[in-house]
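Some notes on the structure that comes next.
Excluded from the complex is one protein chain; the other protein chains are retained at their positions.
We call the chains A, B and C, going by the order they appear; numbering starts again at 1 in every chain.
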Amino acid sequence: MSEDAGRARGAVPRRDDDYSAQAAAERRRFAQEHTGAALAHVGHFSVDPAELAGNIENFTGVAQVPIGLAGPLLIDGEHAQGEFYIPLATTEGTLVASYNRGMRLLGECGGVRTTVVEQAMQRAPVFSFGDARQARAFGVWVDENYAGIKAAAEETTWSGRLIGIEKYSVGAMKYLRFNFTTADAAGQNMVGKATLAACEWIRALYPGGIDYVLSGNIDTDKKHSQLNVINTRGRRVIAEAVIPNATMQRIMGVDTATLFRSRQLSNVGTLISGACNNGSHSANGITAMFIATGQDVANVAESHAAIVYTQLRDNGDYYWSITLPSLILATYGGGTGLPTQKECLELLGCYGSGKADKLAEIVAATVLAGETSLGSAILAGDWVSSHDALGRNRP
Amino acid sequence: MSEDAGRARGAVPRRDDDYSAQAAAERRRFAQEHTGAALAHVGHFSVDPAELAGNIENFTGVAQVPIGLAGPLLIDGEHAQGEFYIPLATTEGTLVASYNRGMRLLGECGGVRTTVVEQAMQRAPVFSFGDARQARAFGVWVDENYAGIKAAAEETTWSGRLIGIEKYSVGAMKYLRFNFTTADAAGQNMVGKATLAACEWIRALYPGGIDYVLSGNIDTDKKHSQLNVINTRGRRVIAEAVIPNATMQRIMGVDTATLFRSRQLSNVGTLISGACNNGSHSANGITAMFIATGQDVANVAESHAAIVYTQLRDNGDYYWSITLPSLILATYGGGTGLPTQKECLELLGCYGSGKADKLAEIVAATVLAGETSLGSAILAGDWVSSHDALGRNRP
Amino acid sequence: MSEDAGRARGAVPRRDDDYSAQAAAERRRFAQEHTGAALAHVGHFSVDPAELAGNIENFTGVAQVPIGLAGPLLIDGEHAQGEFYIPLATTEGTLVASYNRGMRLLGECGGVRTTVVEQAMQRAPVFSFGDARQARAFGVWVDENYAGIKAAAEETTWSGRLIGIEKYSVGAMKYLRFNFTTADAAGQNMVGKATLAACEWIRALYPGGIDYVLSGNIDTDKKHSQLNVINTRGRRVIAEAVIPNATMQRIMGVDTATLFRSRQLSNVGTLISGACNNGSHSANGITAMFIATGQDVANVAESHAAIVYTQLRDNGDYYWSITLPSLILATYGGGTGLPTQKECLELLGCYGSGKADKLAEIVAATVLAGETSLGSAILAGDWVSSHDALGRNRP
Partner (left out) sequence: MSEDAGRARGAVPRRDDDYSAQAAAERRRFAQEHTGAALAHVGHFSVDPAELAGNIENFTGVAQVPIGLAGPLLIDGEHAQGEFYIPLATTEGTLVASYNRGMRLLGECGGVRTTVVEQAMQRAPVFSFGDARQARAFGVWVDENYAGIKAAAEETTWSGRLIGIEKYSVGAMKYLRFNFTTADAAGQNMVGKATLAACEWIRALYPGGIDYVLSGNIDTDKKHSQLNVINTRGRRVIAEAVIPNATMQRIMGVDTATLFRSRQLSNVGTLISGACNNGSHSANGITAMFIATGQDVANVAESHAAIVYTQLRDNGDYYWSITLPSLILATYGGGTGLPTQKECLELLGCYGSGKADKLAEIVAATVLAGETSLGSAILAGDWVSSHDALGRNRP
């Protein structure tokens, strides 16, 4: 995807030392010349531009996104255990306060139990044939040659492992969906490369040759899909807590029976609207943590899907769970090693290899905290008033 | 949603001068004491903490998110006209280069035609009754009292205007969905406040009183839904371009007939997987612009829904359109006034009142640029190789 | 859609007196000659072939579908009041017994309250333009010319009334969705004709002419869609009942608390699977009534969508509601006047004009009866055993 040198007049300037403070400054000057906008604050950063190769092209400066600290969040996970302080990067007033409140509630209830139940990252090529029978025959061949396909795919990576291939038939096509585990990387590029290798291996061996496109749009990369909810993309993580009625009333000002009645209404609302989430606002917590910790924030598209399931127990206790079926994140690669991002990961004890499950648990616990707070605020009547008090929303 | 003073041991420290460099520094020290993680880079910022009231609580520092400049992007909009340089805040290598390439293509084809076709922001309370007939009667009453409801809602805001109320019946409930225009604000809080006022007006007047919850989860705030695709949330914006085959081949290395065949496969993939977007990766461009320009980035959840529609014309020209049915953004309020965010908006000529339609057009044009680039790369075979060259993705 | 006379060898024979016993017999002989299959029972019917013009082409005989009588079903509707005996045409053992059991339960609880809350039938043309702005301008023109469009549409029908036009923008297209009330007819053809007239009126008047297709597939005729659930197709009908725990236990062998817990699980299952119905089996009752009463049975596709909402009240009572958002039926036209079909409608007091709301209420009440029975059977453990006892299902 190379940019050719001889660009039309007006191209953003490049230099030999393109990842340098000078190059960035030149681009800011260029921008100011063309638009009149000074990029003074954008030019204020501590990251070394030389570190940014692989993360950005045409580096010009940084967005400063405020980070608020919430917590402590008490987690009873398999990977995350104890109290955590959560860095939330956002510009939306009330968000940190609201999550903080939920964390306090959950802390008083013994914390959040978190469980990662599955992991998978996909690339999904589509193979076209002359008719449906040829496509079906190809599917059989893929099953018979799974070992070879797996070997070809895994040759391109030391951490990715092919764990299965879904197969879907439509017309004369066979859609394959390669599922990999990708350790602590999010893995979209890793699996792209591995799947390409697998497809080329298939192309070389499949009798009569093969016609394929590397993505048939069922990956489903950077977009929500029911398929993600069903078959998991990234990590499937579950956060659970049991909240006594008295605690709920004291901190949130609402009783658990009212919450449970409201849950029924929310479920119906979700079914009417065809929404991908019967909870309140998982996207808020996920986004704020993703920005802070150097995730590919566009993955909020997939990651915000959620299923809330609750129980009102006979003693008034409220069991509250949220399942995130397609939480995509990394503690390695991508933006995780950049300065502020790495610091925020370190704040969570989540930087580097072997930490992605832990980070997934912390994100899920954070999301649950946010659910308890907003869900209660809607019922207790302080949803609007708290935004009035804490937000920057003029009438 | 106030936090009470007497917190458990370990609460994040607060001060009287809470929006100050000192308070932020104290929280960084606190974090380091509890976690061992230094927040040195997080503490490097040029934003004045005093400006952050209304945007964040427990301000501790900033995330530095690299911005790359793409462009020029030639737009033939009703609000955005001419060439624009697009600030993209991301840590994903290849993204800026890829969008840049698409912008070059579109620039050579006369640019992107952009059109904002609708605007609406919703809050959706649910009213519960004894049975379905009472709920139906309430719906009739709402219609008859629309003027009063509208007046009550609009009294809370000088820029929001109630433009209609959707009504959905399930069981003994009536779900209402208040639609407002919100000028240049995203407006979620504005419409929350206005809808609360409307509901309280209803409560005061409705014979026999009323039982409602301010959100029945069909808003559908911070989550994708089919309802958003159908009825618009935020702005419904369309970007269109016509690309000659020769230009496509020269810049993208793929012919338009191949692209059109691939479009058919992607449409089928979308139908199989139940995805909310039959395009490639709108979330990438939207997220990068949202971070740069101070949007509520969690709105990527709703905003990334898209419908791609293309034509292969007899002369080989490729008409390529993308419709964003629920693009939520602002040029006023929220994070738009923070230093780097404001600079990026000014770079686009989009800061302040009367600019939201323009920004929506620019985002849509950017998204289309990204579609042309990734869609082509998948077919031309440089998708994986370009990430290898430009990305930070270790095997 | 005329069939031309000179058919290839083997065409099904036609005669001048095509709607006659002789023509039907000739076709049965023809079938036997070509396939060896005697159609003796198919040829046993009491309907007069001469009555069948307008209902079938190439009439050859009849399918005899067994009818079982269930009931009494006690209904507290606005149109249906009192006890009804329900004709269910099916070949699935257990179905009649199961619905019957549910009717008994509901009868002991004071019956089913039924409410028709909306009615609409759609035809949805799509108009194509040069770009999105032209499409948007067209939408404005449609609003401005609504009165003329309405008049043109209604000129084709004495019972159909245009009640609104939904408008959806994608790319350079404007999808319109014409909503009509159609009195006691299902109305698909009526609204097709009326919408065609409206479109031709538009074509004649719209400056510069117009390019449209009469269906852009958002009608959404003969298929389930989320849009139907949201905006109603046919009738939106709600059935409600309140069942004391003791009655539930005595008749169904399950307590209401267990049912309510199971409801939570079913809701989650619906969200996982992306199903159009969080209830059990509305399609069973609807189909059996549709066959018996001469409905267009293919409308089961749309009609089986449902939303179940229940409450477990403090005294153990169980409020059980089901909302059918797109129940399409008729008491006039189509197959309703054929002999057995008419008799079954008369059995319900639903034949002819002014009866469709009543029939809709009876169908909804029947569906609720089926829900209570199957929902309980799954929990009480007699689901499988009853099918073993009553069904024709060999291992």
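We adopt the following convention: contacts are C-beta pairs under 8 Å (C-beta built on N, C-alpha and C of every residue); 3 or more make two chains touch, one makes a residue touch a chain.
Since the structure is predicted, the reported quantities are computational estimates derived from the model, not experimental observations.
Taking the full assembly into account, the omitted chain touches A, B, C. In the complete complex, the hidden chain is touched by one of C:79, C:104 or C:355, namely C:104. Of the listed residues B:119, B:159, B:189 or B:226, the one in contact with the hidden chain in the full complex is B:226.
The omitted chain makes contact with just one of the residues C:96, C:165 or C:241: C:96. From the options C:171, C:234 or C:325, the residue with contact to the chain not on display is C:171.
Listed by residue number, the positions of subunit A touching the unshown chain are 78, 113, 115, 117-118, 131-133, 135-136, 139, 168-173, 226-227, 230, 236, 238, 240, 274, 307, 309, 319, 321, 323.
Within subunit B, the residues in touch with the undisplayed chain are 226, 229-230, 261, 264, 267-268, 270-274, 278, 307, 309-311.
Note that only the chains that are shown with their structure count from here on.
Note: centroid distance subunit B to subunit C, computed from Cα atoms, is 39 Å. With centres taken as mean Cα positions, subunit B sits 16 Å from subunit A. Contact of a single residue of subunit A with at least two other chains is seen at positions 226, 267-268, 270, 272-274, 278.
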